[in-house]
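Presented below is the structure to which this report refers.
Omission of a single protein chain aside, the complex is shown with its protein chains in their original locations.
Chains here go by letter, A, B, C, D, E, F and G, matching the order in which they are written, and residues are numbered from 1 within each.
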């Protein structure tokens, strides 16, 4: 990238001297932006994979294994990608680069909160997410050497206080991630129908209604146009889950309810990992 | 196209019997529409070529030859393409197929009215255009045999009255063609500047202002949204021609005006056909 | 003199615009009346979706047919106002109401005879011509659109018939709608709006098939249907 | 000299423009407060879609009605701030929230009495006038829009009532929504946005009919419904 | 029973909706007439861009002023048809033609006196009120918009005056348009459409300055201008 | 001299530009023919949803396969007309019909063998290449889209099979569609249109599962399925 | 308990939204004051385009510099209201006015010294920091944008200087604007708005070159320029 030096101009002109300096500053900023976009894209892809993995939970005969794998992958995302973002952001104004990292952050929140719901049946809070986005730099990290930001971090590490890098998660991003979560919950409810998990759609319906109520009370449009758009989708998702519950109820009405799950289980195609059970 | 017969269904069903009939009617209509679109496209291409040719008028040393060639090509378009459209439209409601032939008609009006202006310095009228769109079918025409419509025409020809085919030109289409004409007039004015024809921009400015006044008084929006859009372009074109006249005037002010044309003529690059003069 | 030519041309434009405007205003008013009639007939026919309606079909249809007398009178006025060669010039104004009324005619005929109305019958009920050459007519595209609306209405009827305890009707509707779908599959449609509505037909077919399925699996499907 | 004159004239304009802007800001703030109230009432009423909500309807409605006291106070301030001649100047600011609140009033009245709220009742609950001449009023279009929103909400209620085990409510909802659809079928609407929403009503009717169908075919439909 | 009540209520609405529609149609027709008048005045005033027009300015203006009599009569009818409280309800219908006529009035006044028309003068020429409280009025935004259109027309006039050999007019136009731009620079505009047009003013100023430049560099600029 | 050279060069360009336009027209016509073939094959395959169709599957498939001979000939012409390097230049023209035909091929293969057609098989039946490098090919996105259409068609088949009294087929369909859904769950799709259709797959799975459920609770599910 | 978690999370959202709103309202008001100041300085500086303005440059600049005292006080209040780490959170509110004021500072400095203002000087005149780390600062993008606005204003000045009879200024402006264009050619701009304005610079360069051309060909270009 030092190639622009090749451009020949009157180097003694004060304008040119000043612009040479601007060139360096702009390139540094754009380069950082580019690196963050790439890292954010990695976070997005990995988070999407975790969500895909978590959707296998519902049909799986070894649910624990799925969750464990998801937890591992979440840690992987955090340690290998989000930590790098944190290092890039040290000493920076996160809002300057927010557009670069926003898609990744939202998708990560979506994946993490989905995992959190499947393990605890509750909604993750902002402090809980934030706590996973803080990285102790005391121990050396292998990928750290590559970028400029890292060397700065290393330098400050040699000073007194224990060095910490963090990705500050703006409430707006957290909110958008939670709104996206509900789309995945809807998909979970629909697929639950097919595999005989008759209780889950009802449970999800309640949880999603609580989130919808939250957004309605807060007012999506009051937050941002993006939130408003996602709340509209959320409303549709809730209706879909309600329709799923309805289907379960009217179908279930035709036979004793305790047989319901058995019937669905029978219908389930023999999974390749049946022996594991 | 008779291939749809291959579809096997219950042929005794009254619904199917009726729909077989609809199939024929729809296909006939769509086919005619397709043929008209293609012919209209030919008319468009040929008309555009005539317009391109006419723009060579301005820089040409043999203006008569250009006009003669244009007249020939106009007759060619009429006899080889528009006549076919007329034959297709015999006994039809022109408004049913207007969308198919509209681009071609407008472009033809544009070319014809441009030619008319260059030869007479006046605006062509609707009856004048319409008269060129009427075709005497008394003499046999070679292309006529190909289409169904032609055979019908031939049949009616054997009856008493002399058979005539015409493309009825709706006022709306004529109006749109005239609006387009002004774009070409503007281009003509600009190129006149470069070749020392100092009088033409002023003359065109007057003519175009008269047309603009006409459209403003009639009210573009009152006619259609399409006309309104074209009137906005027309307004821009008039401004451009005014700017051209202005340029001529302020530049001309720096020397005796009778030398103006000479100067421009000198500046003209030696045209390949100089010897013809 | 040259300016005179421009004036002449634009006088022509002015005349054209004025008369166009007048004609359109007139047509719009007449179409408004037709829309009112269509709304009234639709209100009459809605009763077929109720228990009582299904029991008094012939009376309902008779009442609806009665309203069509007004429609025919209204079309007579409209036809008189539009020159035969300019049907398609103003077509957009009445296209929708013609489709609506053709649908209503088709619904009446189906409820009476369980047959598909022919284009000729539909034109006759509306009081317009059946072919373009004859004048103000029922366009084929509009007739076809109205049969698609019919299919959609019948899929709704199948549902409501079950509610009303009529278990054989859905089976007959399924057969009829299936025939119609076969008919449409023969056609090579270019008209975009018709094409889109034709896609919706698939859903109507599916819906009726599902009603028949619901009856079949519960053994409610009459033996003779 | 002309320059001085122009400057003087334009200075006067600025004062006027600023006062305009201040009023607009004030209206915006008041509407924001109304939106907050509407959101709170909506949150209260959402409970009707749950099992427990259906069992405590009267308590839920009472609570919601209580919130409307605030709404009436807020509208009083807004009405005082907007001169009658400028109602339509700022109408776009509050149109949406008025529709929303009118819908909520209609929902409360339906849940309490299973009747359609009248325009007068709705205006009274909101604390505004019922007729245009009287000042800050509930516009007919907005009232009609709110009844369409009601139909949509009720179609959702029919589904959730089944989930909650209440099999007779969907039948009553179907009858009510059908009546409403018949009402709209009588109207010749000019307002485009209203017209589009009116098309949606057809889907709501169909959806409720399908719920009744699902109950009927499984013998779950109560005998008396 | 509820059904009967709903029907009754909705029938009342139809009457109201129809009367609404009638008024809207009437307004639309009246505005169309005003547009025709505006087009005629515009055609008269276009002559100022030609050689002869510049020589007979006072006659041209007189002729244009004569047309304004019709305009005033037309506005009188319109104002009678729209109650003061509904000015902003239909405002969009006439906003454009009011701006256009206000521009034409401003153009006449400028051509006559080379002064900026005041809002009061403009309102008087159009035959409407000058202040909002007084009823059917010339809104400030519309007046300001019309002065921007004036600037644009004058920048075109500067070009055409040179073509007609009048070299002092562009200098005077430059001064006037500069004054106007200074006036607008004082205003903090909130209206988006006005703001955008105000950006265009910069280009008009620049264009006129360039005309003066072209004259200056060629020594064509009159000594006294 | 330069002038003559420029003229010569530009004349060559015009020929090239014209031939471009011709090619686009040709492609459009060929695609139209393919669409006609697709409609015919679809009409043949629709019979599987009827009682008799289910009994003569092999004959129906044979007949449909016969039609594919025409398709292969048509694709041969199309491929000859489009150089391999310009596949993506005109791709939008044939994308839809390729998806449609790939779906029909998949449906035939499923009805014959109850197996998922491979991308290679599908390409072979259509008469095009399987890999991008080889020339005119079946793009992966299009193949995947066609398998989603297959799932949707099979969910309809499950319903109609029950009506026709075939109780084991829905169970096999359920297993197949479930496998397919599992396959898609493995994919991390970038293509938005594909993604949306993939969401619809869940509903197809749900529908088929419901049919199996209905059979199960009534003891209609065959022991061996 | 699970519901409680949801409530907890949404309480956080509510707090966030409320405080965000308050802060934005405060910032907006402060920016409005800055815009008023910018308008006043711009009005002062416009005089440079007139004959007299060019003769009293130093006085004009002094007057404009005086107004900047107010600006510095206003920025002090704004800076106190925005936490250093959230500069870019609310940046959109003041970005435009900062660019405007930076341009005005650059114009003053150019008129005084015919030099390009440095980023540090500009920040000092506005009363904000020069580097992000130091707090409320002049962003590099905004500084660069303001130099592009300067180039555009100077191209206009070149024209008006000729009108005022100053033939050497355009030559110096051409040299300055050319240097600036060279500077920008060094930069690899990603910022879209900056990029677009940078495209406009080409036109400013061309315009000034044409003025110098007009002077050259008429022998009006001073020997020493």
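Here, contacts are C-beta pairs under 8 Å (C-beta built on N, C-alpha and C of every residue); 3 or more make two chains touch, one makes a residue touch a chain.
Source: prediction; values computed, not measured.
Student: Would you indicate which residue among F:57, F:77 or F:116 is in contact with the undisplayed chain?
Tutor: Looking across F:57, F:77 or F:116, the contact with the absent chain belongs to F:116.
Student: Among F:83, F:165 or F:222, exactly one should touch the missing chain; which is it?
Tutor: Touches the omitted chain: F:83.
Student: Mind listing the chain F residues that contact the chain we can't see here?
Tutor: 2-3, 5-7, 9-11, 13-14, 16-18, 20-21, 83-89, 114-116, 118, 132-133, 135, 140, 144, 175-176, 178-180, 182-184, 186-190
Student: Tell me, which residues in chain G touch the chain that this view leaves out?
Tutor: 182, 185-186, 188, 206, 209-210, 212-213, 216-217
Student: Name, in rising order, the residues on chain B that touch the hidden chain in the full complex.
Tutor: Per the touch rule, chain B residues meeting the hidden chain are 45, 48-49, 52, 55-56, 59, 187, 190-191, 193-194, 244, 247, 251, 254-255, 259, 263-264, 266-269.
What we mean here is this: only the chains that are shown with their structure count from here on.
Student: Quick check on the contact graph: shortest path length from chain A to chain F, in steps?
Tutor: The fewest steps needed to get from chain A to chain F is 1.
Student: If we look at chain B and chain E, which chains touch each of them?
Tutor: Common neighbours, chain B/chain E: none found.
Student: Pick from B-C, A-D or A-F: which interface has over half of its contact pairs in common with B-E?
Tutor: A-D
Student: Look at all chain centres (mean of CA atoms) and spot the one farthest from the centre of chain C.
Tutor: Following the centroid criterion, the farthest chain would be G.
Student: What is the distance in Å between the mean C-alpha positions of chain A and chain D?
Tutor: A distance of 37 Å separates the two centres.
Student: What are the residues of chain F that contact at least two other chains?
Tutor: Chain F, residues with two or more chain partners: 36, 39, 43, 214.
Student: Of all residues in chain B, which are in touch with two or more distinct other chains?
Tutor: Within chain B, residues 4, 7, 9, 217-219, 222 contact more than one other chain.
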